[in-house]
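With one protein chain removed, the remaining protein chains of the complex are shown where they sit.
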Amino acid sequence: MKKTEKKLTIHKERCKGCQICVLYCPKKALSIGEKLNKLGYRYVVLSKEDACTACGICAEMCPDVVIEVWRDNE
Amino acid sequence: MKAVYKKPEVLKNPCFHFCPGCHHGTVHKLVAEAIDSLNLKDSALAVIGVGCGVFLYDYLDVDSLEAPHGRGLAVATGVKRVRPERIVFTYQGDGDLASIGMAESVHAANRGENVTVIFVNNTIYGMTGGQMAPTTLLGQVTTTSPYGREFHRDGYPIRMAEMLATLEGVALSARVSVCTPKYLFDAKKIIKKAFEMQLDNMGFTFVEVLSSCPTNWNMSSMDALNRVKEEMIPFFPLGVFKERKMPDVL
Amino acid sequence: MSSKKSFYIDLVFSGFGGQGILIAGNLLCYSALLDGREVTFFPSYGVEMRGGAANCYVVISDRQIGSPIPSHPEIGMIMSLPALKRFENVIRSGGYLVINSDIISPEEVEREDVNKIFINANSISKDVVGNDRLANMVMLGYIAKRFSVVKKDSLISAIKEVVSEKHKKMIPLNEKAILAGYNLKLT
Partner (left out) sequence: MNKLFSRGSDALAMAAIDSGLKFYAGYPITPQNDIPEFLSRELPKVGGTFVQAESEVASINMLLGASSCGFRVMTSSSSPGISLMQEGISYLAGSELPAVIVNVSRWGPGLGGIGASQGDYHQATKGGGHGDYFIPVFAPYSVQEMYDLTVKAFDVADKYRTPALILADVMISLMRETLIRRYPEGIKPPEKSWAFGERKGERQKIIKSLYLKGNELEVHNWKLHKKFEEMKKNEILFDKYLCDDADIIIVAFGMVARVARSTIELARENGLKLGLFRPISLVPYPEEELFSLTKTCKNFFVIEMNTGQMLYDVMRILGRNVNIRFYGKPSSYVPTPDDLFNKAKELFNI
C-alpha cells in the first residue's frame, strides 16, 4: 500500500505556544519546542513526523492559524 | 496536494493581537470560513462592537463599520434597512451586547432585523482588563467582583441565547462552543446556517459562542478550556433554542 | 536652579510581558523611597494583555520631579529585541544600554555613542536560583550597584513590597538573584 503524502506547514512566527493543538492531536505528534520566536513564545513543532496522519484537527483548533495541513490526491 | 486545512481566503491577516489560547482567533476563523463557503466576501458587511474583537477589520477582508460600545445592533439596523442586499453581521462581546447594549440588542431582535449576531461570551470584559460582565458566573472573581460575583449585589449571569429565543422576531438563537473538536465542528455548522438564514431573509439570527479568556481568568490555555467545559457549559447549555423554518409570516 | 548637582537619574526598563519588567522598575522605586528620595514610575499600557511589549520609566531625584517621562534616559535595561529596537535611539548619548545577552546578541546593537553592557542574565539566574525566570532581578541588581542608584539594604528590604502575598516564598530567591547581579563583576 502506498504511503499517503502529507505536509504540515507551521507558521512558527505567529504561534503563541497555547498548546491547544498539542492537547487535541490524536496521535500526540506535536509538542512545544525550546526555541523562542520573535513574539517571545516557545512555539509548536512536529516532533513525531511519522505519527502525523494529517487529520487537520490541530489546524482546526488553533486560534492563530499557525498550522496548515495538506495531503496528496489519492 | 490538497488542503486538509488552509487559511480561509477572506482572512487576510492571521497575525491576531489576541492573547495565547484566546478563542477570538478561533471565532474569527469560523466566521471567515462561513463567508468563504457561502461566497459572501463582497456582500458581507461587519458591524463591529467594542471589545477585544474591535480589530476584526484588520483580519477579515470585508467591509467593516465600527459602532459605539453597545450600539452595534442599532447601527446594523440602519445599514440593513437601506442596503438589504448586504449580508450584515455584528461581532460583539458580552459586555457590549448584553450590558451596555442590552436595549439595542433586544429591540433589534424583537424587530426581527434580518442580520446575524456573532456573540462572543467569555464571562468577562477582556479588553479593559477583566471586569465583571453580565455573563460572569456566580462566585467568579473578577477585578470588579474581587470577592466573587454575588447575586444580591451583582445579579445573576444572563443567558442571552435563551432570552432572545423568547422573542417572536428571532429566527435562530443558538449557543455553541469551540473548546473541543466536536463542539467546534458544530459551531462551524451553526454559524454557516445563521448566514444562510439571513440570505433567505428569515430574520434575526443569533449565535452565542462560549469562549475562553485565559489572561483575565488567570489561567493557562489548558485550564481555560477545561473551565469552558466544566463551569460554563453547565450554566450556559449548548444547543439551538429557537430555529424558525419559515420567513417571518406575520 | 543651582541644585543641578543634586542626585538625579532616569532609567527605562523594557522587554516582553512576563519578564518582570514592571516588577523590576517598581522594586527600584521602592528602594529609592527607602533611601528617602523622590521617585516617579510610569508604565506603558496597551490593549495586548499577555506577551507584547512591557516597559516603564523610572526617575529618581533629590528634588521634586517634573516629567516622569524623560526625554532621553541615561540607562536602559533591555530584555528583548523589540525593546532594543524601540529604546536604542532614546538613550542619551554617553548613556548605558544594559542588555540581556541571553536573548539579544551583541551585534544587534547599532549605537556607537552609548556604553553597552551585556549580561547573560537568564544563565546567571539559572545558576543561582535553579531557573531562568529571575533574569530581571539579576539585571536590576547589577544596575543598582553599577550606577549607585540605591543602597543594597534598601533594595533587599523593598523586595517584600513588590512580591505579592501569593508568592511570598519567592522572596529568598529574588534576594539571591538580586545579589548575584549586585556582586557581578564584568570583565
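By written order: A, B and C. Residues from 1 in each chain.
In the analysis below, contacts are C-beta pairs under 8 Å (C-beta built on N, C-alpha and C of every residue); 3 or more make two chains touch, one makes a residue touch a chain.
Please read all numbers here as calculations on a predicted model, not as lab measurements.
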Report summary line: The omitted chain touches B, C
Report task. Out of B:K41, B:H69, B:H107 or B:K229, point to the residue that touches the absent chain in the complete complex. Result -> B:H69
Requested in this report: Decide which residue listed in B:T77, B:N122 or B:S145 touches the omitted chain of the complex.
Outcome: B:S145
Query raised in the report: In the whole complex, what residues of chain C lie against the chain that is missing from view?
Result: 1, 4, 26, 29-30, 33, 38-43, 45-47, 64-72, 161
**Report entry** Residues of chain B in contact with the chain not shown
**Finding:** 50, 54, 66, 68-70, 95, 99-100, 102, 125, 127-129, 131-132, 134, 143-147, 153-154
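Note that only the chains that are shown with their structure count from here on.
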**Report entry** Euclidean distance of C-alpha centroids - chain A vs chain C, Å
**Finding:** 37
Query raised in the report: For chain A, which residues are shared contacts with two or more other chains?
Result: 16, 41
Query raised in the report: In chain B, what residues contact two or more other chains?
Result: 19-20, 214
**Report entry** Residues of chain B that touch chain A when the two form their complex
**Finding:** 1-7, 11, 14-16, 18-26, 29, 178, 180-181, 184-185, 214, 221-222, 225
Report summary line: Interface with chain B, chain A side, in the complex: residues 5, 7, 11, 14, 16-20, 23-24, 41, 54-57, 59-65, 67-73
Requested in this report: State the interface residues of chain C toward chain A in the complex, per the touch definition above.
Outcome: 16, 18, 51, 80-82, 103
